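Here the structure is laid out as structure tokens; the discussion comes afterwards.
Here the complex is missing one protein chain, while the rest keep their positions.
Up next, chain A:
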Amino acid sequence: MSTEFHNLQELRHSVSVATKVFIQRDYSQGTTCRFQTKFPSELDSRIERTLLEDTVKTLNSYYAEAEKMGGQSYMEGCLACATAYLIFLCMETRYEKMLKKISGYIQEQNEKIYAPRGLLLTDPIERGMRVIEVSVFEDRGSSGSSHSSSVSSGGISQR
């Protein structure tokens, strides 16, 4: 899995980024983390509407779960307060666990859906949770990645 992602990173060097499309935050429900599900018109030719919308909706649901204020989060908060927040030295917060899950999901989506179409989603956490950055790649001919001996190098080819 990690070697495949490594290929995606090298992909950045070997092909040029034609443009970046940003999916902005949706603040209509307050300050909780949500992204707009409106499909950006620039991607019309690159990917099916439903695929991107599904990805964004799934991400929104993950973020909602991370920020959900329910019994578990209250207990975690109270326990943390009782231990003078030292417990976070050994334990991860629920939010951090969800963020890891989200990273894994984005990675998986990139490999399965977006990279084959010459797109790359950037994890919103790397952009300060402001946008989902979609990098649109232009294939520079046959100068594809040839650095590593990964099996999946063929899978990144442009359709």
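Some notes on this structure:
Please note the rule applied: contacts are C-beta pairs under 8 Å (C-beta built on N, C-alpha and C of every residue); 3 or more make two chains touch, one makes a residue touch a chain; residues count from 1.
In the analysis below, contacts and distances are computed from a predicted model.
Taking the options "Palmitoyltransferase", "Large ribosomal subunit protein mL46", "Metaxin-2" or "Guanine nucleotide-binding protein subunit beta-5b isoform X2" in turn, only "Palmitoyltransferase" matches the UniProt protein name of the chain that is not displayed.
Which of A:37, A:58 or A:93 touches the hidden chain is settled by the complete complex: it is A:93. Within chain A, the residues in touch with the undisplayed chain are 2, 5-6, 9, 12-13, 20, 22, 25, 27-31, 66-69, 73-74, 76-78, 80-81, 84-85, 93-96, 99, 103, 106-107, 123, 125-131, 133.
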